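The complex appears here without one of its protein chains, the remainder shown in place.
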Amino acid sequence: MSGSLDSYLVLSGLLFAIGSFGFLARRNAISMLMSIELMVNAVNLSVVAFGAFVPKLQTHAAVIALIVIAVAAAEATVGLAIVIAIYRNKKTPLVDEYDSMSQ
Amino acid sequence: MPITDTIPMTGIRWDDVLFIVLAAILIGSALLVVTLRDIIRCGLALTSSFAALAGIYVLLGNPLVAATQVLVYIGAVSVLLLFAIMLTQTKNAPTRLAFQTQAWAAAVAAAVIAIVIAVTVTATTWPSSSQRLWTSTSDIATMLFGTYVLPFEAVSVLLTAAVVGGIFLAHREADRPGEDQV
Partner (left out) sequence: MINLAPLILLFPLLGFVLTGLFGRSFPREAHRFAMGAVVASWVVASFVAAAALTHGFGFGDHGTGITLWRWIPAIGFTADVGLFVDSLTACLLLVVTTIGMLVHVYSLGYMEHDPGRWRFFAYLNLFMFSMLLLVLADNFLLVFAGWELVGLCSYLLIGFWYPRRSAAVAAKKAFLVNRVGDMGFALGIMAIWTQLGTLNMQDVFAKFGAVPHEWQIAIAALLFCGAVGKSAQFPLHVWLPDAMEGPTPVSALIHAATMVNAGVYLIARANPIFGHASEVMVVVAAIGIFTAILAASIAFTQTDIKRVLAYSTLSQLGYMFASLGVGAWTAAIFHLMTHGFFKGLLFLDSGSVIHAVGDEQDMRKMGGLWRKIPITYTTMLIGAVAISGVPPLAGFFSKDEVLGGAFKNGFLWVWAIGFVVAGMTAFYMFRLIGMTFWGPSNVDPEVEPHIHESPPTMTRPLILLAIPTALLGLAIGFPPETGLLHQWLSPVFAGTIAAGGHTEAAYNFFGIDGALAIATTALVAVAIVAAWRLFGVEIPVLRLRAEPRLEEVEAASQAPVLAQLYRGSAAKWWFDDLNDLLFVRIGGRVANAAWWFDRTVVDGTVNGIGTVTTGVGIGLRRVQTGRVQNYALGIAFGLIAMAVGYLVIVR
């Protein structure tokens, strides 16, 4: 099982699905960001899995994975800074209240 | 005594066992992240999922990425998340619902996504070898600072921008008399 690409990819897909459920279903903004991290990691996993099983993509996959980790870190930083700024304005971390663009 | 490929009594390979254990921890922690009511516990579950993921990276023959995962995610991102959680806590957070009204639709969507991906993946024949390959660090270094030097530099600029931006966004305004402060 661990020797085939499919199982890693299915694992990655499952992790992505869980992450998307969390993003769509949770009320707290920080929870949404955590779910986003899960999704990014799922993608990263699939990239590294491809690198491990497809000879041509070996090093490329690793480089991509490294860069993705760096970018995800930067994105988490900025995202959390925004959430903190909104929290100061709306006094709540619940995304229900962030609806000033509604009709 | 050298480690054998399979567990002595049974014919199960160590790799498979490791994979199943790490996968279980990963999926379990992920589920906890999205279902627990207390956010701090969610954060801790997230950290454990990062750790399990790092283990899977090692299993995939990529120790550098695993190390980076531990350093960056567990070392920096998780800490950042925990700080942010503490800065945005409200008094009645644990008592109210954790889920939106659209949680059921979201569950359905997530399930369908998982099924679609699984079906697609297993139905495709990938041009892969049956052996896991081990990536050497020096190859990665050559490629990173060679072919991919431009993305590398861009990422450094991005990180600088993120740091500056983060500071600016989260900066508390200077005290003014009579103004309501959070």
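In this document, chain identifiers A and B correspond to the written order of the chains, with residue numbering beginning at 1 in each.
The working rule: a contact is a pair of C-beta atoms (placed from the backbone, for glycine too) under 8 Å apart; a residue touches a chain by one contact, two chains touch by 3 or more.
Just so it is clear, the structure is predicted and the values come from calculations on it, not from any experiment.
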item: Contact with the hidden chain (one of A:M32, A:A52 or A:A72); value: A:M32
item: Residue among B:I7, B:V79 or B:A105 touching the omitted chain; value: B:A105
item: Among B:M86, B:V119 or B:A161, residue touching the chain not depicted; value: B:V119
item: Contacts of chain B with the absent chain, listed as residue ranges; value: 100, 102, 105-106, 109-110, 112-113, 116, 119-120
item: For chain A, residues in touch with the removed chain; value: 20, 23-25, 32, 95-96, 98-103
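The criterion applied here is as follows: only the chains that are shown with their structure count from here on.
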item: Chain centre separation in whole Å, for chain B relative to chain A (CA means); value: 7
item: Chain A residues touching chain B - in the complex, by the definition given at the top; value: 1-22, 24-31, 33-35, 37-38, 41, 44-45, 48-49, 51-55, 58-63, 65-67, 69-78, 80-85, 87-88, 91-93, 96
item: Residues of chain B that touch chain A when the two form their complex; value: 13, 15-16, 18-20, 23, 26-27, 30-31, 33-34, 39, 42-43, 46, 49-50, 53, 56-57, 59-62, 64-65, 68-69, 72-73, 76-77, 80-81, 84-85, 87-90, 93, 96-100, 102-103, 105-107, 109-111, 113-114, 117-118, 121-122, 126-133, 135, 139-140, 142-144, 148, 151-152, 155, 158-159, 161-163, 165-170, 172, 182
